[in-house]
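The complex is shown incomplete by one protein chain, all other protein chains being positioned as in the whole.
Take a look at subunit A:
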Amino acid sequence: MALKSSILIHGTKATELVIIHDPDKCTGCMQCMIACAYKHYKTFDRRYALLYVYEDPDNPGRFINANCSHCIFPMCLSSCPREAIYKDDLGIVRISPALCIGCGTCNQSCPIGIPRIDEEKNVYVKCDFCDGDPMCVKMCSAQALMLLPRKEALEYLKGRKK
């Protein structure tokens, strides 16, 4: 598998789809985080999750979600000094734990700070899109998390801003 391809893959099956979040539907149950933590670390401790739900400080009872968009041009990938971040054949942005040195540049360069340190392994970790079938989306009863084609997702978010 090529590391840091010079031609970025615009997306095949997986990256044509993207996870988006609608705060108007979110109930803050954090089931997405719990399911993610279990899927990747076999624990229900939400601190192990690879996506994040925050209470909106300006709006009580409203929640904001931060999850990886597996960007077409990932800033984490371009900033990694060890070329440990790559897009795989499905277009999923991954961090190679063998190459990561835990410097945190990816976290700082990501507009929403998605990669986080795994304190046990001392490497950065991030959403792996559950290899194309994200558990967080499946577990969201309120359907605040949605899996949509990237173009439709953009339209949905633009419409919501209006």
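What to note about this one:
Just so it is clear, a residue touches a chain if its C-beta (ideal position, glycine included) is under 8 Å from a C-beta of that chain, and two chains touch if they have at least 3 such contacts; residues count from 1.
As a working rule, contacts and distances are computed from a predicted model.
Entry comment: the absent subunit's protein name, as recorded by UniProt, is "Fe-S cluster protein", drawn from "Fe-S cluster protein", "GTP-binding proteinlike protein", "Glutamyl-tRNA(Gln) amidotransferase subunit A" or "NADH-ubiquinone oxidoreductase". Although one chain is not shown, part of subunit A still touches it, namely residues 25-31, 33-35, 37-39, 44-47, 55, 59-62, 135, 138-139, 141-143.
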